[in-house]
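Notes follow once the structure below has been shown.
Note that this complex is displayed minus one protein chain, with the remaining chains in position.
Moving on, here comes subunit A:
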Amino acid sequence: MNAMTDAGIIRCALVGTPNCGKTALFNALTGSRQKVANYPGVTVERKAGVVHTPAGLCYSVIDLPGTYSLRARSPDEEITRDVVLDRLASETAPDFLICVADATNLRLALRLVLELKRVGRPMMLVLNMMDIAKRRGIEIDVQKLSAALEMPVVTAISVRKGGIDAVMAELDRFVLSAATDCAWTVPSAANLRADQRDADAIIRAVVKMPLRPDTLTSRLDAVLLHPVAGLICLFAILFVMFQAVFTWAQPLMNLIEQGFAVLGTTAHDLLPAGIVQSFITDGVIGGVGSVLVFLPQILILFLFILLLEDLGYMARAAFLMDKIMGGAGLHGRAFIPLLSSFACAIPGIMATRVIDNRKDRLTTILVAPLMTCSARIPVYTLIIAAFIPDTTVGGVLSLQGLVMFGLYAAGILSALGVSAVAKFLFWSQEMSPPFMLEMPDYKLPDPKSVLFGLFTRAKAFLYRAGTTIFAMTVLIWFLASFPSAPAGATAPAIEYSFAAMIGHAIAPVLAPIGFNWQIAIALIPGMAAREVAVAALGTVYSISGGAENQIGHMLAAQWSLATALAFLVWYIFAPQCASTLAVIKRETQSWKWMWITFGYMLGLAYLGAFATFHIARALGG
């Protein structure tokens, strides 16, 4: 091992075009030994890990964002360029590059390899997805390819056990030479064209293609990209997704609910009556439990998003939605970030980095929080269950389900409306930039990487529940419990608390939209995270002396239907999430866009709730 010099660990970076299976290779190489963080100053994910080779060598690997060229047109691609060219102060330059290419689609990858060679760093090429290539009858002369590119070339099947043995062996064998001078300059169209010519010539010399392309993908696309059938399929998929979120999750949610109920009673029985008992049962168990119960729904939603992404369907969805969204001033590529926003606006806003045009990106960021995120689900479910009768419409559709669907639809429609207005107000003179997107062949998702993705999401949610949400729950419990009622007080204890003081103070502002002071209190911690409002309402009402544990029954008894509906409409729009606003600030690098988002959402929420409350009242709600 000649490279284990005094410098110690050897650094390598994974580079490749989008959809080449780079991340699958990264997971296979590093296993669980990986760390996900952000590059300083930007929200581009920095994924790093450690590889231990069979011969006992140790490499550090970073997974760079996919790109077609080092020209870098988006923040993600700039990171790739800057790491490869050693322009990033926070990152030590990689000692060598591992290029990853999809063996079934070598053209664009080889052009990138030729461009990367000019950087002057040692390189190796990994032909990924060799199993699919073989199945399709694609033959690649690896030795000839290696000779033509003047670098080691190995094959891999990242998703299979033992599929990266050749990569590991090559890492043991790899002779690290010193980097030569960087000859890379921003390529012109002529440079790119010349490189693509060379790449095509190499492919002609070393690859034998079957006569027919992937028939499965073309047969599937015949339906899934059909102008009519394709859109029907897309909406059917979305419909199944939302149905699944509400029906599949139910048994698990009941289980979690019962678990917390048992925990609460046990704690209640074990602890002496008093402040500690109230803190543990009402504050901790009641508060955190009412939020944790939504973990199954969030995981099911993310499961669908991860599966559709890995299948290669997301690019098709963008294709189908481009014109429809274009009418509202959104880019086809905005579909994926907006769909992710149904789970949570934060990953959605971060996913807008794939949109290279700044104005398109800003519009998408502006409307992403209007998508019904999973944190609204607790609020919606609670109010719907309490106020909407559990009947069916026309014998098949559940009325509660329809209302839920309506809330989602309202979110989507208002997002389209807001983006159209934003386009008109801020950049009506601008040309809409091009929509150009590679559509990868369909492939079966790798269960391991899907599970890994789900695990990451679950961890993030539990972390939030354990920190922000827990802290806010404790705070609201404190506000609702102190100062305690004076001796001989007749009203419920909460009437004397800080919570009541704050609630009463802002209640006049909220009275025109039908909100009482209890709601006013719940909205304050709800700024930390929307779902906290549920826990807060639970705390406020259970402490106010009711024996009824079910928050829903309590609300049904205390609120008018008009108030409940106004509350639902408030939640479609209200900017009730401090973390989302923080991410908008970070992603746009401007306070202005954060305040614009906050302001327009608050305005819509107030107007919407106001209108709903008064219309519902006029109709006898």
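Everything that follows uses one rule, which is that a contact is a pair of C-beta atoms (placed from the backbone, for glycine too) under 8 Å apart; a residue touches a chain by one contact, two chains touch by 3 or more; residues count from 1.
Keep this in mind: contacts and distances are computed from a predicted model.
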Omitted chain, identified by the protein name its UniProt record gives, among "Urea ABC transporter permease subunit UrtB", "FeoA family protein", "FAD-binding oxidoreductase" or "Heterotetrameric sarcosine oxidase delta subunit": "FeoA family protein"
Contact with the hidden chain (one of A:Q34, A:Q277, A:S398 or A:S432): A:S432
Of A:T80, A:N105, A:S340 or A:T612, the one touching the omitted chain in the full complex: A:N105
Hidden-chain contact residue, picked from the options A:P227, A:P486 or A:G620: A:P227
Residue of A:Y68, A:F426, A:F452 or A:F478 in touch with the missing chain, whole complex considered: A:Y68
Residue numbers in subunit A that touch the chain omitted from display: 68-69, 71, 104-108, 111, 187-189, 192-193, 196-197, 200, 209, 213, 217-218, 221, 225-228, 230-231, 315, 318-320, 322-324, 327, 332, 430-441
